[in-house]
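All protein chains of the complex are present and in place, except for one that has been dropped.
Let's turn to chain A:
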Amino acid sequence: MKSKASKSWLTMLTLTLILSLLAACSNNSSSSNTNSGNAGTAANTGNSESVYKEKYEPPVTISTVWGVDPALKFKNGESIENNVATKWALDKFGIDIKSLWSVTDTNGAFATKLRLSLTSGQELPDIVVVGNDDPQLAQDLIDSGAFQDAGALFDKYANDTWKAAMEMDSNVWNPYIRDGVRMGIPLLDYAYNHDYLLWIRQDWLDKLNMEAPKTIEELEAVLEAFKNNNPQGLKPDQVTPLSIGFKSSLNTWMGDPSWIFGAYGTIPEQWNLAADGTLEYGSVNEAMKPGLVKLNEWYNKGYIPREAALWDENKTAEPAVAGTAGIIPGPYWMSGWPLLDTAKNVEGAVWKPYPIPTGPDGKAGRHGTHFTNGVILINKDMKHPEALFTYQNYLFDNYANPAPGSEFDLGLFKGYDYDIDENGNPVFGDDIPGGQIIAPARYFLVRDGARIPDAQMNALLALADGKEPETRLEKDVAVNYGPDTPAAAKVLLSQEDISMKNMFTGPTTPTMKMKLDYLNKLELQTFNEIIYGKKPVDAFDKFVETWKSSGGADITKEVNEWYQTVK
């Protein structure tokens, strides 16, 4: 009897196991069935005339995928798939944003997941928005053939505001042109957004009675004082005088070391215009040598973090926010994030923006910013591509840089980046009940909503000259961008001529595809070893030789052939 009971138990267990497996399988298949059913009906209606509408009834679906910035916050239990912006899109336009998947974008997770889904032939979303941090990804996606002529759609549906913004720089389409067809819509960004300057602890300088450094030499004196005569009373091994990191690259955005090479005349890891009018790879320029020597010297003296080789961008911000760093290179908007928090940790901490110091020959350099920070790709099977334009056109007209009185006058979403108190006055920042969301524009289908390249700089310069904020953008930068951002914008523009853009924006060349990962490895390894004193600086010459013979020379040739076609 007992054995019989236990046996039936076993059978039950087994059946449950099998059933749950079957259930899992059939669940999937049934949902995909309904999907294809929807798709079928949608396709039939999709081809009818006058498709562009201000509002879609019944709602249309736009599917997409998300790489979520780890710094992006949510409130009220929302997520990137379902939040105030997706509800807004459904109410306002009848556009249902459907998320196929999302991933927290650390260590390039978004690019990896997207590549894998491409290779394994999974369903691609209607709209993919890809950033510039991995330019190859956009090229791979275009090469997959799954996306359509976005340029034609843009000409047909985009409104004047958007078109005017796009025309500010005709080069923005270059990376995405295939045989004359514009395969992606460049994602416009604010000009100079990734240009950087030096943020220096003004309170430290004042206590030491020092001036902000104008040359590398003066900078060293400041670093020395920060380190060994710290005005905050920190012991030398507790201070990070200059917070930089190069785990992934010597040319990045926050904690960026590339200006150290700029002082000698080159910017590493990008293609610069050489004196003879051709493009040259910055990392193999002779000027790298004195820069590497300088970094090695600073490493030995403890001016830069001992673990700089292990630090990525966000890590470099940690000592800056904790109040133990003296200088951090970074974009002009850092006054709002993350440096705003320093004063909470250390009383009286003040960050001020300063220009990039010059080298012995009076040279200075920083990497420049393209007007784009990515691309919007439109799936060729997308049922309602016009819906994307309904969404974006509205944002360009009413959000990008509207006259006073638009829907977004105070901010994007009430209760997120602004709120109204009981007297009817707007409140911002920490006064918002439940906490503030920085940059809720990241919730939009297209990252950051809509940006007109020169709009923000114009607003900032107006504020820097003492104008009262009037337009939405002026109010926005006044409230959300930190107290020193207008001043920083002014500093940034005072050095406009030292900004060097990466001149190569074309698709990956054949030799790059075969050799680039090896060349990058060789480069990072050599530079790190020189900085850490494991190899003498002469190892640089050998690196240049190997770089050229292992494919670098071919790549240079291919890059210049491309450059001739767009020049």
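Going forward, a contact is a pair of C-beta atoms (placed from the backbone, for glycine too) under 8 Å apart; a residue touches a chain by one contact, two chains touch by 3 or more; residues count from 1.
Following the convention adopted for this analysis, contacts and distances are computed from a predicted model.
As stated in its UniProt record, the chain not included in the shown complex is "Sugar ABC transporter permease", which appears among "Vitamin K-dependent gamma-carboxylase", "Sugar ABC transporter permease", "Imelysin-like domain-containing protein" or "Phosphoribosylformylglycinamidine synthase subunit PurS". The chain that is not drawn here is touched, among residues A:125, A:268 or A:305, by A:305. Residue-wise, the contact with the chain that is not shown comes from A:516, picked out of A:493, A:516 or A:539.
The residue from A:140, A:169, A:297 or A:397 that touches the chain not shown here is A:140. Although one chain is not drawn, its touching partners on chain A can still be listed: residues 7, 10-11, 13-14, 17-18, 21, 108, 111-112, 115-116, 118-119, 121, 134, 136, 140, 143-146, 237, 246-247, 305-307, 309-310, 508, 513-514, 516-518, 520-522, 524-525, 527-529, 532, 534, 546, 550.
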